[in-house]
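Below: one structure in structure tokens.
Only a single protein chain was left out; the remaining protein chains are all shown in position.
So, chain A:
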Amino acid sequence: MAKTTYYVPIGPIHPALKEPIRVEAEVEGEKIVKVDVKRGFAHRGIEYMGMKRNAIQTLYLSERICGICSISHPYAFVIGSEKALGIEAPPRAQYIRTIIAELERIHSHILWLGVIAHEIGFDSLLFWTWKGREKVLDILEAITGNRINYSMYMIGGVRRDLKESHIRVLKDMITYYWEFTEHMKEVFLSDPVYKARTRGVAQVSKDVALKLNLVGPTARAAGLRMDIRQDIPYDAYADIDVKAVVPQDIVGEARGDAYDVTMVRIYEIEQSLDIIEYCIDNLPEGKILAIPNYIALLNKIKKTEGEGIGAHEAPRGEVVHYFRYDGTRDGPAVWKVIAPSYNNINSWGYCLLGAEVADIPVVVAYIDPCMCCNDRVAVVKDSTGKILDYSILHRKAVEKTRALEKELGVMK
């Protein structure tokens, strides 16, 4: 009998995916023989919007690229802009920026640990990890005023200072998370079921990781010592001498699978705690903004010509922003954003080949994908092939609401 293959389309909207992306797999029995990934379902043309606005407006727009790592994009943005414009942030601001970025890494990594537990089917573990994540979110809210989209960074510094009371809660938090990570190591790394479900799944060797241009914990799990905080240090990282966390330093070998990624992420939470501790113990005094007057800052941007690249090691991997200011406008003339998922999704096609259908969620989740970061136009057509633009879609939505109101008898 001839072999029959079946086509399994997953997404763009699917219960296993939190965000829209389409994985087209061809299966032979339980084995996947061909994979194609289609992105672009959440492309919003943010770079185009940014090039029409002034730099401060664009900075806050960049924060909206991603909700989870909402400090990573502004961080790369301010570094890139400062390099292009020749502005230097005051020492205190540099340390505060580092603290906020590390707090975000803790919450993002714990979030991922919950997601991977959910994908495997351990929902109680998801609830437990996410309960533990609340503490860091509360602290972020206490410092910045928001649980997400902190609006904390500014070109040449930060907008809010760190008070004595914040330092006190940060110290409490460090003690709490040291204990919490010990528990996580036990629950995730020693659990035989978790190990059976993740060992050998989504395996990438060091060589392949390099060729696929992978970044972040995904690359580090494969044994690649790559970390922007170590390779091109910036802000307080330059004083700390951060070392990339790789499995070979922890257990002696790197296999580059979903289990190793879990290990790297848990140990990186501990590394973040160390970094925060160093920063609060050595927090320099002084001002927090190089140019406190925003009008003066915009005027400087308008008169400065230059280009620069800002790179930040986000929780998921490196975020790179390229800028060119042309000296005629108060915003960037060119702005290009590269998010970690942009590179890391390359690994799906490789990892899914030969894998089982049930492993798709683990492979998809192991890189901690973020479609909002990755996609930054959608065209909707009706049955006759006519393109429906925003106003028509809006009208249709309003019409539906009106019809429902009529049906339910609540029309005024």
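Assume contacts are C-beta pairs under 8 Å (C-beta built on N, C-alpha and C of every residue); 3 or more make two chains touch, one makes a residue touch a chain; residues count from 1.
Operating definition for what follows: contacts and distances are computed from a predicted model.
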Given the options "Membrane-bound hydrogenase MBH 2, subunit Mbh2K (Hydrogenase subunit)", "2-oxoglutarate synthase subunit KorA", "Homoserine dehydrogenase" or "Iron-sulfur cluster assembly scaffold protein", say which is the protein name UniProt records for the missing chain.
-> "Membrane-bound hydrogenase MBH 2, subunit Mbh2K (Hydrogenase subunit)"
Of A:245, A:311, A:351 or A:365, which one is in contact with the hidden chain?
-> A:311
Full-complex contact with the absent chain, from A:55, A:99, A:226 or A:314 = A:226
What residues on chain A make contact with the chain left out of this view?
-> 36, 38-40, 43, 45, 48, 83, 88, 91, 94-95, 210-215, 224-226, 230-236, 238-239, 241-244, 282, 284, 308-309, 311, 318, 320, 322, 324, 334, 336, 338, 342-343, 345-346, 375-379, 381, 389-392, 394-395
